[in-house]
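First the structure, which I've put down as structure tokens, then a few questions once you've had a look.
All protein chains of the complex are present and in place, except for one that has been dropped.
We just call them A, B and C in the order they show up, numbering each chain from 1.
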């Protein structure tokens, strides 16, 4: 399940949706808006997403992770719009029988989502400037 | 910060205690009581801990993780007593500037905690039997 | 490159939208592939972004730069992504 929303992400509610009596391990990742990037002070971030392809590509990523690291449940939510320092921008949760698959699937999902989903981030700096962030990992991805 | 408690672990409250304006990545692990182990149906689990040494050894583990994978904040809570299927037995949370350290530190912490902390788990099976669980990883650990 | 003019709806996202000054526009282009569309819009808007880290979709399907475009297609131009 992958979702795009402009509302605050309720991480606890998302986690409850992963409940599974066979699950012994749960791993989650959250991307938080931080106050600094590449040495520049950041005041807030603006996220733009193209939802139809975020959903389509996100489903592929979840399916790939399931094949590599068989998990029981996984979900992902990405927020859009204007976010402040400390806000939750992306949430990924994975529940599995044992912890190894939970960690590995969660890591795979967030790594791929960041490289493949049509989502863009504009940083608004403390000095009044702003700029779109280019994906640090795209070059590495292209070379695979 | 490491804590042992017989009360329900409030994961959201624990997470809030990790807030840090410089944190861009947060990884957490939760150990849930599952309904099966080694092919036997489990009804509930009983955890026993020797708190003074759980705290002392847990602090060492957090310090080791910090040296290997510099993070900003980390916490761990382990529950004791009788737990039902789906209950949260152990919680680990790590916040760091980037996601790589958050994932690696979180994994290091839970792996070491499971091998080194004086905590024992008694399984109560559906057939009325019960038994103490031996650490699956101890053999590997001894050989390091 | 095909010699015939095609009517293409081009949609711009993020940085590309700001460069173009519009979110989408319908263009008559002499274009055979997604790459042709990208380069002609780049000329049109004076953008210098190479296509290396950019992505393209045709009619809501992720595509390659070499994918053919047809009359009536919608081409989505994605600048480098940065989710999370």
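Rule of thumb we're sticking to: a residue touches a chain if its C-beta (ideal position, glycine included) is under 8 Å from a C-beta of that chain, and two chains touch if they have at least 3 such contacts.
Model, not experiment: these values are computed from the prediction.
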Contact set (omitted chain vs shown chains) is B
Which of B:9, B:23 or B:110 touches the missing chain? It is B:110
Touching the hidden chain, out of B:21, B:53 or B:126, is B:53
The missing chain sits against chain B at residues 31, 47-50, 52-53, 56-57, 78, 89-90, 110, 113-122, 132-136, 138-139, 142
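Keep in mind that, in the parts below, only the chains that are shown with their structure count from here on.
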When centres are defined as mean Cα positions, the distance from chain A to chain C in whole Å is 26
Per the C-alpha means, the centres of chain B and chain C lie apart by a whole-Å value of 49
Whole-angstrom distance, CA centroid of chain A to CA centroid of chain B, is 24
Contacts with two or more other chains occur in chain C at residues 84
Going by residue number, chain B touches two or more other chains at 99
